[in-house]
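Got a structure here, written out as structure tokens. Questions coming.
As you look at this complex, bear in mind that one protein chain is not there, while each of the others sits in place.
Naming follows writing order (A and B), and every chain is counted from residue 1.
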Amino acid sequence: MTKRVLNVPGIAYGGDYNPEQWPEEVWAEDVRLMGEAGVTMVSVGIFSWALLEPAEGVYDFSRMDKILDLLHAGGIAADLATPTAAPPAWFFRKHPEALPVDKDGRRLSYGSRQTFCPSSPAYREAALRIAGALGERYADHPAVVMWHVHNEYGCHNAECYCDESAAAFRRWLRTRYADDLAALNHAWGTTFWSQWYYDWDEIIPPRATGAVPNPTHQLDWRRFCSDELLSLYEAERDVLRKAAPSLPATTNFMVMYNFDALDYWRWAPELDVVSNDHYLRSTDPESEIDIALSGDLMRSLAGGPWLLMEHSTGAVNWQPVNRAKNAGELRRNALAHVARGADGIAYFQWRAAKAGAEQWHSAMLPHAGTDSQIWRDVVQLGADLKALAEVRGSTGAAEVAIVWDWDARWALELPSQPSEMVRHLDLVRSWYEPLWRSGVAVDFVRPDADLSSYRLVLAPSLYLVDDASTANLTAFAERGGTLAVGFHSGMVDENCHVRLGGYPGAFREALGVRTDELFPLLPGEKVGLGGDATATLWSERVHLEGAEAVASYTDGPLAGVPAVTRNSHGTGTTWYVSTRPDPDTLAALLDRMRAEAGVRPVRVTPEGVEAVLRRGENADYLFLINHGDRDAEVEVTADATDLLAGKPVEGGTVTVRAGHVVVAREPRG
Amino acid sequence: MTKRVLNVPGIAYGGDYNPEQWPEEVWAEDVRLMGEAGVTMVSVGIFSWALLEPAEGVYDFSRMDKILDLLHAGGIAADLATPTAAPPAWFFRKHPEALPVDKDGRRLSYGSRQTFCPSSPAYREAALRIAGALGERYADHPAVVMWHVHNEYGCHNAECYCDESAAAFRRWLRTRYADDLAALNHAWGTTFWSQWYYDWDEIIPPRATGAVPNPTHQLDWRRFCSDELLSLYEAERDVLRKAAPSLPATTNFMVMYNFDALDYWRWAPELDVVSNDHYLRSTDPESEIDIALSGDLMRSLAGGPWLLMEHSTGAVNWQPVNRAKNAGELRRNALAHVARGADGIAYFQWRAAKAGAEQWHSAMLPHAGTDSQIWRDVVQLGADLKALAEVRGSTGAAEVAIVWDWDARWALELPSQPSEMVRHLDLVRSWYEPLWRSGVAVDFVRPDADLSSYRLVLAPSLYLVDDASTANLTAFAERGGTLAVGFHSGMVDENCHVRLGGYPGAFREALGVRTDELFPLLPGEKVGLGGDATATLWSERVHLEGAEAVASYTDGPLAGVPAVTRNSHGTGTTWYVSTRPDPDTLAALLDRMRAEAGVRPVRVTPEGVEAVLRRGENADYLFLINHGDRDAEVEVTADATDLLAGKPVEGGTVTVRAGHVVVAREPRG
Partner (left out) sequence: MTKRVLNVPGIAYGGDYNPEQWPEEVWAEDVRLMGEAGVTMVSVGIFSWALLEPAEGVYDFSRMDKILDLLHAGGIAADLATPTAAPPAWFFRKHPEALPVDKDGRRLSYGSRQTFCPSSPAYREAALRIAGALGERYADHPAVVMWHVHNEYGCHNAECYCDESAAAFRRWLRTRYADDLAALNHAWGTTFWSQWYYDWDEIIPPRATGAVPNPTHQLDWRRFCSDELLSLYEAERDVLRKAAPSLPATTNFMVMYNFDALDYWRWAPELDVVSNDHYLRSTDPESEIDIALSGDLMRSLAGGPWLLMEHSTGAVNWQPVNRAKNAGELRRNALAHVARGADGIAYFQWRAAKAGAEQWHSAMLPHAGTDSQIWRDVVQLGADLKALAEVRGSTGAAEVAIVWDWDARWALELPSQPSEMVRHLDLVRSWYEPLWRSGVAVDFVRPDADLSSYRLVLAPSLYLVDDASTANLTAFAERGGTLAVGFHSGMVDENCHVRLGGYPGAFREALGVRTDELFPLLPGEKVGLGGDATATLWSERVHLEGAEAVASYTDGPLAGVPAVTRNSHGTGTTWYVSTRPDPDTLAALLDRMRAEAGVRPVRVTPEGVEAVLRRGENADYLFLINHGDRDAEVEVTADATDLLAGKPVEGGTVTVRAGHVVVAREPRG
């Protein structure tokens, strides 16, 4: 599929723009201040359904006409949204059955946003109608450069358990199992607990039941829920594409720590431009790592540059306590996103709301107005992004890949596991962190991805894996690569069936080990790994079947049992890490793997200075972000240019001031 | 409105009396023991509906007749309750729609108490019917001295989300917004999240929805819920007043730490006698401060003396662990209430129940009978209250006022605030505590109250304030008073709209400061304020615009920024406290404010001895309550009398024994 391209120059800059919240006299000031800040594109109409369609099939485009004209006159491009994330009250009064039902059978009410059933025919019809009307009216408006389809699919309504959803689930299952009910019964293991289905109509969503529901039933449900929303996206996109064949379409993903409802590997190919919403968690003392990880995952999903569609200039309003950003953090955050491949930076929202549910969410133009630190930072960032225009289109290049898979994440985090403390993202981040600290570039890959460009492939947490992906990963090692696998990986196949004969099932042979029993560790429990090294969370009775022990358990019931192993497999090497080592120990292990695999960091920097490389056609762009409180010196090529300062670097060394960022253009060849 | 007066001499003394729980032979003993304890008034009939009206419209007054006659014969007055807090089972079988529905759409069942929908027409009709029948029958009974309308309005059913409640909410909104739907849309800010209403019938209660509901929607809902119950009170009161035009009516408030459903500023004027229920929290190590604060608020609501309608002689039964009272605590508690203006002391309940949901709640006559410490304390208290008869009608006199507002409390504690750890009562108590420790008299005032009698007005937490109240408060300072404002005050107007241009919105000018960004502190986070002083919970980037910095942040992202400021405003002074200082620091700040404003304590006493003054017509009554474990000497006037001891004080000094109370009459020149 050819992707349509976003026609905005350089690094796009802007935010969600909700002028409906303000009297018209404010709009002109908005456009003037956008100019002052260097804003180039804003997203409009995200929550405008109630105003655009005051009654079914009756449209009022007058306000939107004015807004788009004003923006265009001010030289600001518009990313025009379909407002389908928040249907109006009149819609729900007419279609109460389109309100979602939770696991407990409780039907929710309207009154906030995103409270509709994804499988509702009435909703789908209404959504495509308003999308069609917008497409028709604004396809040729000169301000409009992209369609912003919906908003944050699945943010509040990823799952609906109503009867219409049940019917849609059955249709999806019939497709998945090719109308073969016996195949479903086999896949779900319904001989257990008397769950055998004799009729498709017997199947319902995994609603609240007395005991633990069937795991494969739950896993298929999660797959269905992701696909169901995807089909809504595709339907809206197709309506818009018909009206405006050359305009690109996007929808904003939520690749951040706590959101896991959608399988973005399946979504990304359907978008012309891949974009993301990312917010910091106030309780994360190193949220720069979350930005980097999310950014690497976004770049991997997009297969190149992407857009940051929402983040915040300061505190958000939906966490228990909402931390403001520290001095320079707004700028560091934004440029870190660019470093990881963002070709546009946008915020929720342009002007801080005075009313409504998000009145305490920060914005580009705060309640305090332009005499504020945030506004000054916003203006500064506009200038920075302008200086980085040439970075657009450049992308990353990594020798290390981390395997990431939503199926595996969902399956792992189902109930009735050996330990509910084992969480996919925690494990991935624990392996990602030492790489980040060392300045090593990382891609994320699907388990069935082409791995030929990597030296080191890590699977920190791959509980579920099918046979083809198993073969793909082990073949990578066989052909000379280094593959490292974390505990509780390879355990089940695509139907959540345990792979028999010993753990870690799928990878046993390639790793040269065999575990006969799992020993999860209790909260607070710790085991020694020799010297000062310790581990938590998990342990297992590993037997060597070809591998060598790199570290062993030194106390507890498994004293003397191998904990970390290394094996030769084909012409390559495989590692198994059967526990969660303390950070220093894990870092040392990854250092050794890297060293052996010949993986080098992007640049060696003083502690606290993040180094990221974007590769352009003729030059590399080296991003140096100083998270520490001391100025740092970093070597660059002799002909490098400091883009933000707008001048050549003297003497092959740049000073990255504490809390600041340097972007050095290093010409290639 | 003329208030009807309670015709019981001195300080009334008694409790809830539920003789239905016992065979008739126990009743005579009850009255005899009431006499022994000095009981003068009991509340009867609170939960008698099922026995009084065994079937719709069929009454059985035989038992109540006997009870009232017995009481009268024993010289005990009756506070006769309408039993409408607990409709009988037969009522709900006939009117299942009168059962309340919670936010999640779950309809509750009968089987405890106070489980009805406040907006139910069937309930209202039934309640007025039984109230009318009681009024008619007992208007002239000589035992009856007051109507006890209902019981603890809103204790378990302050909110009902059913369709009848929805209709009532819409009627209330039409009144509030003068039938102007656009005004409502403006007030609620419904342009955001596509919430615009085109028809009144689209509006529903803030039922469970996918994301955060609209804040103004929620605030109006809380206002409605309070008003809806108030209208039930008024309707019952009017029925009773018609039957017995001269009898006063009361209903028992619940001014205590955790109950916030009703705006008692709106309720108090509708009561002839204002009364309160107050219980201690087992986990509060200084519940004497809670008694004092609640008592001051009650006196302020009543505009003078009030009644304590319920408290406990010992442990209650509805907390996780229910602490008994320590030696002397029953007496200290009761006399502390009197000190704060109570002209009557009553307990739940007279005789400890052997069955039912409150069987483990303490009472005046415990399970153990009269050979018990509680009974001895109850008898002693009867004598004490008799000795204090002349205190009746005297009231307090304070130079310090604390602004208290339910609208502000509700709005502050809605979801999606900068920090959910900021709680109205916590802040008010943190400012009240040092004043209590210093023996400073305090009134509570509405934000729009006449402040001319005060020297120092404190607004520790006034998130929401309208323009008129803003003007009232700042004018107080302008005319020479001292006004101190706590952080996150003045932020929004009566519609919950943020006041733009900088924080703390409404008070910015009068305080001479301007904050451009808020920095809430995480749990456990602490910032320095210079020296040993620290602060928690909140901080902000304050800019001086006329004020001087009294203390500044010394570390963290705001190092060097003013934290506490002082400003001259008109002929007065204003203070801003932008954080929560540690207790010693806050006490020192309040000491300085008091000193500058010329506010003096009631009496200087040794640590641990609470001093409270009630001013009578010709004398002051000085209450000295020793919460410590050492006897203490306190100076009184030369002509003072120790009322509890019943003799003159010798030498101008009284000894307040550890754990004991002295009430000194000090004649006024």
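Just so it is clear, a contact is a pair of C-beta atoms (placed from the backbone, for glycine too) under 8 Å apart; a residue touches a chain by one contact, two chains touch by 3 or more.
Note that the coordinates shown come from a computational prediction; the quantities given were computed from them, not determined experimentally.
Asks: Which of these touches the unseen chain: B:Glu136, B:Glu202, B:Glu234 or B:Glu358?
Replies: B:Glu358
Asks: Touch as defined at the start, partner being the missing chain; which of A:Pro9, A:Gly105 or A:Pro667 qualifies?
Replies: A:Gly105
Asks: In the complete assembly, which of B:His141, B:His367 or B:Arg592 touches the absent chain?
Replies: Once the missing chain is taken into account, the touching residue is B:His367.
Asks: Please identify which residue in A:Asn495, A:Thr565, A:Asn626 or A:Thr641 touches the non-displayed chain.
Replies: Once the missing chain is taken into account, the touching residue is A:Asn495.
Asks: Counting contacts across the full complex, list the positions on chain B that touch the omitted chain.
Replies: 18, 20-21, 47-51, 54-55, 83, 86-90, 93, 100, 106-115, 155-157, 282-283, 314-315, 317-318, 320-324, 326-327, 352-360, 366-369, 371-374
Asks: Suppose we count only contacts with the excluded chain; which residues of chain A make the list?
Replies: 104-106, 188-199, 201-204, 206-217, 416-421, 492, 495-498, 500-503, 514-523, 541, 557
To be clear about the criterion, only the chains that are shown with their structure count from here on.
Asks: Could you tell me the distance, in whole angstrom, between the mean C-alpha positions of chain A and chain B?
Replies: 49
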